[in-house]
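For this view, one protein chain was removed and the others were kept in their places.
After this line comes chain A, so read on.
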Amino acid sequence: MFSQIIKSGIQSQKRSVSTESLPKLAVKNKFKSRGSAFNFKPQKVEPGVYHQPSPSIPSPLQKTPNAFLPASDIRKSSSSEYTAEDVSYMPPLSSVKEKKYHLTAQQIEEIRQLRNSDPYTYTRKALAKKFDCSEFFVSLVVDCPPDRLKDMAGRLDTIKSTWSVRKKEAKSDHEKRKQNWYRNA
């Protein structure tokens, strides 16, 4: 893409006026007036209104995506700004999994029972693997028993107590910065 831009840039710099009238240099040198990059002749721009959007991400106040426009809006277009080929060049961060909806009410009850009976063996990860569902689904079905929650919080506090002052500061700074992700700040 960049090579294309550079190429077209060179083409646009092609001389359109003869350099015959340029004064000849007295000293003999290697300067080629015909092919020199300094011999820049910009192409003529026709008068008119040109829209040059800033290269930054458009503000939500400036532009609403086509998919979010209501059908009554005149800005709504039937075709997308991007083709399927364009989108295929942009790798997805994670693959979209089809939802299976395969667990029965009995199995869900079993998940609850196992999690509450022995939360140290039947962790979210273990249950997700056993029942072939996501860890998020397990968290929807059953909450972590309060005893384990307290124990894990205690363990985390023990780990945190070993942190140096610099690490503590860095962690708290990161937490503050992380809040901005959700505010678009």
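The definition used in the following text is that a residue touches a chain if its C-beta (ideal position, glycine included) is under 8 Å from a C-beta of that chain, and two chains touch if they have at least 3 such contacts; residues count from 1.
What we mean here is this: contacts and distances are computed from a predicted model.
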Revision key, fill the gap. Of the listed "Metaxin", "Large ribosomal subunit protein mL44", "tRNA (adenine(58)-N(1))-methyltransferase non-catalytic subunit TRM6" or "Protein DIS3 homolog", the name UniProt assigns to the chain that isn't shown is "Large ribosomal subunit protein mL44"
**Study point:** Residue among A:87, A:149 or A:170 that touches the chain left out of view
**Key:** A:87
Point to revise | Footprint left on chain A by the chain that the document does not show | key: 57, 59-61, 63-70, 72-75, 80-84, 86-87, 90-94, 96, 178, 181-185
